[in-house]
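Apart from one protein chain that is not included, each protein chain of the complex appears where it belongs.
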Amino acid sequence: MNSPRDDSKSPSGSAATAPAPALTPAMVQQVIAPHLPGLLGVEIVETTPDRVVGRLRVRPELCTVGRILHGGGIMAFADTLGAVGTFMNMPPGGTTTTIESSTKFLAAAPEGTVLTGESVPLHKGRTTMVWQTSIRREDGRLCAVVSQTQLVMEARSAPKA
Amino acid sequence: MNSPRDDSKSPSGSAATAPAPALTPAMVQQVIAPHLPGLLGVEIVETTPDRVVGRLRVRPELCTVGRILHGGGIMAFADTLGAVGTFMNMPPGGTTTTIESSTKFLAAAPEGTVLTGESVPLHKGRTTMVWQTSIRREDGRLCAVVSQTQLVMEARSAPKA
Amino acid sequence: MNSPRDDSKSPSGSAATAPAPALTPAMVQQVIAPHLPGLLGVEIVETTPDRVVGRLRVRPELCTVGRILHGGGIMAFADTLGAVGTFMNMPPGGTTTTIESSTKFLAAAPEGTVLTGESVPLHKGRTTMVWQTSIRREDGRLCAVVSQTQLVMEARSAPKA
Partner (left out) sequence: MNSPRDDSKSPSGSAATAPAPALTPAMVQQVIAPHLPGLLGVEIVETTPDRVVGRLRVRPELCTVGRILHGGGIMAFADTLGAVGTFMNMPPGGTTTTIESSTKFLAAAPEGTVLTGESVPLHKGRTTMVWQTSIRREDGRLCAVVSQTQLVMEARSAPKA
């Protein structure tokens, strides 16, 4: 019982260029530092409308009893990157929220290692965006794949008199 | 509370070559014809241990009221390809079952069109495999991405006396 | 990077009563009969704004080689019920589409048995609804749990002159 759904932005859509001047990794880092990504130690490395990259050091306090990164740490790392990616594509004044996320855990990330997460869009629509994040170990092994749906909320129009 | 999990097969593992002689698309087609994939009209195009491709014509009876492919049709198409992919990598006598699947629906597939689904492995382990299927329209637009986890069950050893 | 999201309808919201006169199971059955749910044999048993129930007979052509219901059949059955549930709560003229779905397969449904699916809402918002469907065998065993997010699209306003 689906209905047609054709809300993709044209490749030349203005949305992708809207955040002008573009958000640099340092600017994003500053924004997230006081929040959960900062507590975990997420480092933002690259922020473009079609690719967001971050790093995370697997510190002992992020681990499980088995001294590997806790699944929650992996999901929080990915959620951060996918949300930043969505934000890089939003109209001025817009906001976004994750409405769902699904994760496959593929390999353990041992304590002391550094992970790299790369998030790319599967869909950029007016209403929703879908970003998929691949998290890899230093040896290139894929630890997890997370795909999340972001709701895009445009800036509210001024209240009518 | 995770525990280490390092069950990947080596790239040169014998598992990938186990089904000898290799299953051709025609052989797989014959096996699935009497079952749900046959009812839907799934056509198997390519069967290798690292890529399975299929096609599906969006016939009226596979659609929703809105004359686009029903979400269930998309998921059944993808599930078929991911299961075939797993089977292409299994030890002789082994079986597999889908234990979970998650789907993002990205664009409608209109009645009368032909979809192509491509399934690739994200993980090939001894206990589980994860396959991700991308379903595209003839115009190249991505309709859906489905990722599923398959449990791998080895052939049961002979009962002991 | 979430933002507040408080789009739930009040329990007494008019939306639930909007489709007047209410859609009976027979009316829904008639609508879906020419489409995928009809091809599969989904029978709609109960249609209320807070619970939708259906049945599905596991015919041989819905099965896998192993003579149990194909995973795609389970997902299509559930998708149908969740979409009907959303539709029961929509404003007049509105439409809905599944934007994502995730399934856990818990037990096999053998050929020849009859499954019952019950779908209930986890969330009824203005923008999205989330419905969860439990599919059980005649012996009460839970075969699968499917939760899906539906996008709610209001009726388009009349084109301006």
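Details
Here the chain labels run A, B and C in written order, and each chain numbers its own residues starting at 1.
The definition used in the following text is that contacts are C-beta pairs under 8 Å (C-beta built on N, C-alpha and C of every residue); 3 or more make two chains touch, one makes a residue touch a chain.
Bear in mind the structure is a predicted one, so any value in this text is a computation, not a measurement.
The chain that is not drawn here is touched, among residues C:M27, C:V114 or C:L142, by C:L142.
By the touch definition given at the top, subunit A reaches the unshown chain through residues 31-32, 34-40, 60-66, 70-73, 75-80, 83, 95, 97-105, 108, 148.
Summarising the interface, subunit B meets the missing chain with residues 1-5, 32, 79-80, 83-84, 87, 95-100, 102, 127-128, 149, 151, 153. One chain is missing from the display, and on subunit C it is touched by residues 1-6, 8, 64-66, 68-71, 102, 104-108, 110, 122-123, 130, 132, 141-142, 145, 147, 149.
Quick note on the criterion: only the chains that are shown with their structure count from here on.
Comparing the contact residues of subunit A and subunit C by number shows a mostly shared set, over half of all numbers used being common to the two copies.
Between subunit B and subunit C the centroid-to-centroid distance comes to 24 Å (mean Cα coordinates, whole Å).
If you average the CA atoms of subunit A and of subunit C, the two centres end up 30 Å from each other.
Shared contact sites, meaning residues of subunit C that touch two or more other chains, fall at 32, 79-80, 83, 95, 97-100, 102.
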